[in-house]
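Note that this is a trimmed complex: some chains were dropped, and none of the rest were shifted.
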Amino acid sequence: MNNIFNFSISTGKREEFINITHLLNRAVKDSGIQNGMAVVYCPHTTAGITINENADPDVVYDILKILDRAFPAKGDYRHYEGNSHAHAKASCIGSSCSIIISDGKPLLGTWQGVYFCEFDGPRSRKVCISCIGTS
Amino acid sequence: MNNIFNFSISTGKREEFINITHLLNRAVKDSGIQNGMAVVYCPHTTAGITINENADPDVVYDILKILDRAFPAKGDYRHYEGNSHAHAKASCIGSSCSIIISDGKPLLGTWQGVYFCEFDGPRSRKVCISCIGTS
């Protein structure tokens, strides 16, 4: 059985974190997997996936600001597209998150949400979620 | 079969890395999984999981210092709790680590240990470890 679910999302800003927890919930439910794990995967190189606070939107706003300070947009870079900082942020944040599936549900902490992290938008993007384990 | 193991740990400082390799070893052993993988998962948003040197404790001390410089505690942040830097560190380090299980044991390198990374302690925390594969 192929438990891979593909989603399309549109990002609206140059940089933003979009909460995609509902996509994870849907994929896990539709997979029928009761115990195992899900991989939420970003097939792009200037975007990533992270897990962070789902309550106060100021948290992800601040994270973007902190990343911008650590990996600045301006620098003596070689890459001709001028988005090297976006590639660096993608590698720092990572291209995927792994989430445990327990009793048919993603085992997220109370305050955790899954985010698609856009670092070079706005663009049309894809997210792939694979669920493996036992039904 | 539900191969999920939950552990409680107490962190003692505002920031510290706690070696939890023994919890991984225990979970893998108790799961009976011979070949597959383990996910060590942190269900919190101001803490994470990483793999790094298990020998000289100065290494993780230095990593905390380096992270503090890259993601400073003070800044023009919006989040009212004043711990935005801890959230940023959590997303940089990541909420989980995946470890290969081979012949019933975690396939860690000689110098590798698994660490719970506290960025906003001291607190009571949880760690979840899921093992999947073949017995």
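A and B are the chain letters, set down in written order, and residue numbers restart from 1 in every chain.
By definition in this document, a residue touches a chain if its C-beta (ideal position, glycine included) is under 8 Å from a C-beta of that chain, and two chains touch if they have at least 3 such contacts.
Keep in mind the model is a prediction, meaning the values are calculated, not measured.
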| item | value |
| --- | --- |
| Assembly size in copies, with 2 chains present | 3 |
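Note that only the chains that are shown with their structure count from here on.
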| item | value |
| --- | --- |
| Inter-chain centre distance, chain A versus chain B - centres from mean C-alpha coordinates, in Å | 19 |
| Chain B-touching residues of chain A, taken from the complex the two chains share | 35-37, 50-53, 56, 58-59, 61-63, 65-67, 69-70, 92-94, 97-100, 102-103, 107-112, 132-134 |
| Complex contact set, residues of chain B against chain A | 1-4, 39, 41-45, 70-72, 75-81, 84-85, 87-88, 90-92, 94-96, 98, 126, 128, 130, 132 |
